Each structure stands twice: as C-alpha cells, then as structure tokens.
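Excluded from the complex is one protein chain; the other protein chains are retained at their positions.
Let's turn to subunit A:
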Amino acid sequence: MLEALEGSQALARAVALCRPQVISAYPITPQTHIVENISKLVADGKLDCEFVSVESEFSAASVALGAAMAGSRAYTASASQGILLMAEVLYNIAGSRVPLVLTCANRAVSSPLSIWNDQQDSMSVRDAGWIQLYCADNQEAVDTTIQAYRIAERCELPVMVCVDGFTLTHTLEGIDVPEPEQVDGFLPAYQFSRTLTPTNPISMGTLVSPDFYPEARHSHHQALLNAATEIIAADEDWGEVCGRRYGGLLKTMGDPEAKTVILSMGSVLGTLQASLQEYPQQESIKLVQLRCFRPFPRQAIQQACAGAERVIVLERALSPGSGGIVGNEVLAALSEVETRPQLFNCAAGLGGRDIPLDIVPRLLDAASQATPGHFQILDVQLDKLPQEDR
C-alpha cells in the first residue's frame, strides 16, 4: 500500500523493519529527521531496540561497532561533518570486517559551511573500505536499506546507503513500505561469526605486523570485489519479494544503442530523466545510474558504455586540485576497452546549487565545447570571483 511519507520517515520505517537491536546516532542536518523518526518509533513501542543517544558522531559509530561486535544488528546515520568526524571509526569498522548499515544523508562539507546537498561527505570516505550504494529516489532508499543489511551480513562488510540530503530526505513521496513478514523472510535473524562471547573468547583489533598487514588489506579488497555478486543477488531476491528491482550495480535507461551516455549517481537521475522528457534531443541518449560506487563496478560500466562515442560523467563532489572523482574512475575503467569513448566530466549541484531542468542540453553543450578529459564545475559564475581565481 502506498503511503505519503517524507524520505526520512520512510527510511526510519525501513530501518525498523530490519529489526536492529542497537541504534546510535547524533543529529545533523539533513539526517536529523531520520533519527527523530526512529526515536519516535522506539518511544511508541513500535521498534524494540536500544537507542543510544550519544554525545558525538564519533561515539555513534563506535557504539554501533561495539554493539555489532557484541552480536547485535546495529544501525547509525549521519551526514557531512558527522561523516568526517566518524572517519577514523569508519575505517576501523570496515577493517574489522564488521557488518553494519549507515545512512548518509548526503550534504556538502565545510568550509564554506553549507547544509545543502552534494556528495562530498560520502566521497571523502570512499576509501574507508565500506560498500557504498547511492539511491535515486526514496522508494529505492527504502528497498536499498533492507538489501543493505543482507549484503552486509552475507559479506561481513559495512554498507553505507547514500541518500541525497533534502532532495530525498525531506521530500514527500508515495512510498510502498514493505510488510514485516516480507522483510523477516528476506532478512533472517543473524549471528555475526566473530561475536565476542565469554564462552568462546577471541581478541579483535590486535596489532598486526608487516608479516600479515598486506594480507589483511588484500583480503579486505577481495571481499569488496566479491561483494558485487551479493549486491546483485540482494537486488534480485528482494525484487522477487517486492517486485521492484534497481539494476544491481547500475541501471541503464534510454536508448541502449545511444552514442552519448550520461552517467551519474543519486537523485540527479530523476532530474536527468525529466530533462530528457522536457528537452527531447535529436541524438539518442542513454542514462546510467551508478548505484554501487564501492565496489567500483568496472566491467558493468564498460558494458553499459559499450558502443558509446562519448560518456558524460556528472558528479556531485570533486577532488580539488585533481578534478572529478567518479569521472577519473570511469575514465580508468574505459581505458581498458578497445574502442574507447571520449569522456567529459562535470560537477554540478555543489552545496545545494539547483540542478535545473535543462541540465541535459547544458551538459551536451558543455561537452561539445570542452576538450575530452577536461573537468569543470558547471554553472560557475566567474564574475563573482576575484580575477586570480577565475
């Protein structure tokens, strides 16, 4: 049954359906509504769990880690500064190969201070060793959260579900909230293989000498690569239950034979689709929604871009002094194919700057003027800047 729900409310309901035993979080815009809604579910007796209202994001992530190690299903959520404050713990969680789910309500990172949406926060911890999934709409966010627990628990890896702040978290949509029985069937009770228990005492987080460190890193890397199969399977199996599928690692839309591909992540895919409808182009265009950024689906991207002459990567973050982050990785993936398309790389919608409905013609226009490989931030009004920064 469809319910009109705010994104955060829908997410809170999805989390509750996964029956986490310990939830720990700290408020930060635009994640706040998620934890507020969860708190209410707990207060109303609709979610039976220990809700630990901590004094910082650093402790939120740590409480979730401690809880998972002690054998509970755990959840946390954050954004922006909170994700960066968590960074050290995020690496620690992933390196310990602990299954956890975190919602990142994507927001820009200070300075300059911005509470609005881009994806600099989750991008800045992309190397922490987490699985990262990016959602295009709130129904996908709900379904991905449920899938995330199964992926995390089967792979013994933490999963970050990235949901664009405000654009999704604060937007009312018609959501099909799954039935508890559906989720229970898909997500059975779980026992972490390395649970700490007095009857079988183990030591976790020991010092590791150079004799073992590279092996630990290799196995972590390999585990992430292997996770791709579970990500696809979770999407497929949950699809069997609820009838909705999101393409596994990535989703392609539009003309499969198109010579131009636009690839992006998150809610901007909705804008891109609307733009294509509003501004029909002479040339046919294929949209690629990169759903899974870690593990990075090299082959799936190569297949999705096969036959294309140009690929435009639109992203919501950047690596200052280098350029696009997603763009660079897509470029590396495409460098392995025989007939390599030209790549154009733009960042847009930084710090909540509106991505207008005519984004597709703008992108095509920018691509036709740029040299391939060049990175640019779209829609920068240079006259606002001093001469030397233009």
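We take it that contacts are C-beta pairs under 8 Å (C-beta built on N, C-alpha and C of every residue); 3 or more make two chains touch, one makes a residue touch a chain; residues count from 1.
As a working rule, contacts and distances are computed from a predicted model.
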item: Complex member absent from the view - protein name from UniProt, among "Simple sugar transport system ATP-binding protein", "NADH-quinone oxidoreductase subunit N", "Spore germination protein" or "Pyruvate synthase subunit PorB"; value: "Pyruvate synthase subunit PorB"
item: Per the touch definition above, residue among A:A74, A:A333 or A:C346 touching the missing chain; value: A:A74
item: Touching the absent chain when the full complex is considered, from A:S8, A:S24 or A:T103; value: A:S24
item: Absent-chain contact - pick from A:L41, A:A64 or A:L363; value: A:A64
item: Of A:A10, A:A25, A:C49 or A:V177, the one touching the omitted chain in the full complex; value: A:C49
item: Positions on subunit A contacted by the hidden chain, ascending; value: 21-22, 24, 49-50, 52-56, 58-60, 62-72, 74, 88-89, 92, 96, 196-198, 200-209, 212
